[in-house]
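Of the protein chains in this complex, one is absent; all others appear in place.
Moving on, here comes subunit A:
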Amino acid sequence: MSMRIGIDVGGTFTDVTGFDDQLAEVVLIRKYSSNPAEPMRVMQQIATDLAGEFGPEAVSLILHGSTAALNTLLEDKGVKVGLLTTAGFRDVYEIGRQWRGEEVFNIFAPPPKMLLERRAVQEVRGRLDWSGAEVEPLNREDIERGVRVLLEQGVEAIAVAFLFSYANPAHEREAGEIIKAMAPGLFVALSSDVNPEWREYERTASTVANCYIGPPVSHYLHNLEELLVETFPNCRPLMMKSDGGAGSATMLANKPIQTVMSGPVAGVIGSRYLGDLKGIENLITFDTGGTSSDMAVIPNRPLFKSEVAVGRHPLRTQTVDIDTIGAGGGSIASVELSGVLRVGPRSAGAWPGPACYDRGGTEPTLTDALVVLGHLSPSALLQGDMRLASDKAWQAVRDKLATPLAMSETEAAWGVLTVLANNCVTAMRTITVERGYDPREFVLVPFGGMGPTIASKIAADLGVERLLVPRDPGTFSAWGMLVTDVHQEMSQTRLVPLDGAEPAEVEALFAAMEERILADLERESFPRERLHTLRSAGMRYRGQSYEVAVPLGPITGRADLDQLAARFHEAHYRRYGHMAQNETIDIVSFKVTGVGEINKPVLTPVARRDDAVAEPVGHRSAYFGAEHGRLEAAVYRRSSLVPGAKVTGPAIFEERTSTVVLYPGQVATVDEYLNLEIER
C-alpha cells in the first residue's frame, strides 16, 4: 500500500484527501476543525489518525498547504525586525511608492504598513552603481555599529537590503557574514536572496516581510517536517508554495515568504490537471467557501504574477495569479440607502455564522437565501454533522429583507443570489478582460463548499456555456496538492539590450542559474532524470517600466535571439493589443524554474455506459427566478451516479462536501472520472 496525502489548512476547516496508488482511487476525504491558534495540534491529530488507519509505512508523500505565513502577516504576529540599508536611503521602506493605489477618493487613505520602526533602520556606507560596480567600498564599522544597535533594541531577525544588490550581491553577503559572526542563530535575510530583482522599495519590503514571518514560520515548518518524518518513515513531506509548486522545509526555511499564498493555489493546479485530462484548454476556477471566493483565469497554462499585496504589504514572490472577493456562504445581505440590496463583503464568519446555523446570528446570508430557495437542504451540509434551522433562515430573510422591500421571502432570497452572482461575474470579467480574453471562451470549474451550488447562475450571467464540477468539490484543493511538482525558482535582473546581446553570454547566464537550481534539487534527493528546468526572460520595449515574461529554450546562436524577439512581439500583442517592431528590446530579467517531478496519481477512467440511469432519492421544491418560478427538482445522491448518466435540470446533486444545483434546461453528464459536465 502506498498513500499520498493532501492536507489543506483553512481558517475554519482542515481538509484531508488520501489517494491510494494501488487502488488508483481517492480513499479518504475528511474534514477537521482548524485550530488557528495552535495549528500543530490538528496536524498531530491527523498524523495519528492516518498512522492508525493506514499504518506508518504506507504514507509515501504528504503535501500540505498552510495559512501559517499568511496569518502571521495578517494578524501582526511576526517578530521584531531590523534593517540594514544603504547610507542616504534609510526611508526607502517607509516612503514606498507614494501611491494611494485605487483609494483615489479616500481622504483618509492609510499609509503602507510598516513591519518595523524607523529607528530599526540602520544605514551602512558602501555604494554600487547600476552595473554592480563598486562606487564606494563597504564600511564594516557601520555594519558592526548597526548590528549592535539592533541587537540592543532586541530584534529577532535582520534584513539586509542595499541598492543594486541584485546586480552584485557581494556587499550584502559580506554584511550577512558579519551579522552571523556577531549573532549566531539570528534569522538573517539578504534582499539579493529573497528577491534579486530591481526596484529597491519592493525588494526591501519583501525582505523585511520575509524576516518578520521568518522565525515563526520556519519553526512551524521544521516542527511539522519532524513530526511527519518521525510518524511516517517512508514519507516525503512537502509544503505548497504560492507558485503552485511544492518545497521541503529545508528549501523554504530562509524564504517562508514563498508560502504566503500556499492555501488557494492547489485548486488551480488541480483544475489544470483535470483540464489536461479532459482536453479543455481555457478554464476559470471558482473556489467559494464561507467568506470569500478565489478565482483564476487559466488560458492554457496558469498565469503568474511576481508581486502580491497581503494586508497592504507588497510582496515580491512568484504567485499563481488568483483574485479574491468577499463573496461566500456567510456573506451578509442588507437593505441600504433606503432601497438598495447589497450582499457582502461583510460575512457572518464561522461564528455565529448564517442565521440557519442557529447560533444566534440574525442577519440573512447567502446560505440562508439558498435554504429559502430550496437549493440547499437543511440536512445536507457538513457531512450531515449539522442540521440547518430552516425556520431561522426564513425569518432572517423575512425580517431583514422581504418585509422592508415589500416582496416575498422567495423573491428576496433570489435577489440575494442574483446580487452576489453579479458581484462574482464582474470580478471574473475583470480578470479576463484585463488580460485580453473573453470569458465566454472559458469553461468554469467550481469547487469549495459553495462554488458548485451557485456556479450555474454565475455561468448564465457570464455567458459561459460549460461547467466542470470535480468530485468532492469541497475538498478539491487538498486533492489538487497531489498533482503538483516540486519547484525551485531563481531570478536575476540584468539589463541586456537584445540587439547587442552575445548569444553565448545569454546562454551562460541561464546555464549557471540552472546548474545551481539542479544542485539544490539533487540535495532534495531527486535523481537527475526526474529534474528539468524552464527558462523565461522578462522583456520590454526600451523605456517601458514593466516586463512581459517570454518562455525560451537554449540559445545556440543569433537565430535563437531573433526568435526570442519575435515571441516577445507576439506576447506583447496578446497582452496589450499592439507591438512595436522597430523599437529596441531589452531583456530585463532572467528566470529559471527547476522542476522535480513527482509521480502523479493515475486516475482510472470508468467507461461511460449508454444505459446508465440516474435514480433520484427524492424531490424538493426549488425556485429558479421569475421566469420559472418554483419547480419540483429531482434530488440525487452524487456518489451513486455512474459514468454516462445524464440528468436534465432542474435537479440537485448532494454529496458529502457540497451541493450541485442544476438549473432548468441545463444538462449534466457524469464523465468517466465522475466529474459532472454541465452544459446549457
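Following the convention adopted for this analysis, a residue touches a chain if its C-beta (ideal position, glycine included) is under 8 Å from a C-beta of that chain, and two chains touch if they have at least 3 such contacts; residues count from 1.
To be clear about the criterion, contacts and distances are computed from a predicted model.
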item: "N-methylhydantoinase B", "NADH-quinone oxidoreductase subunit F", "Formate dehydrogenase" or "Heme exporter protein B" - which is the UniProt name of the missing chain; value: "N-methylhydantoinase B"
item: Selected residue (touches chain absent from view) among A:I95, A:A309 or A:A607; value: A:I95
item: Residue, one of A:R41, A:K77 or A:R119, that touches the chain absent here; value: A:R119
item: Residue touching the undisplayed chain, where the options are A:F13, A:F54, A:W198 or A:Y636; value: A:W198
item: Which residue of A:D76, A:E177, A:E281 or A:E434 touches the chain not shown here; value: A:E434
item: Interface with the undisplayed chain - residues on subunit A; value: 88-92, 94-100, 102, 104-111, 117-119, 129-130, 135, 163-164, 166, 198-201, 335, 337-342, 405, 407, 414-415, 418-419, 422-423, 426, 429-430, 433-436, 495, 543-546, 575-578, 580
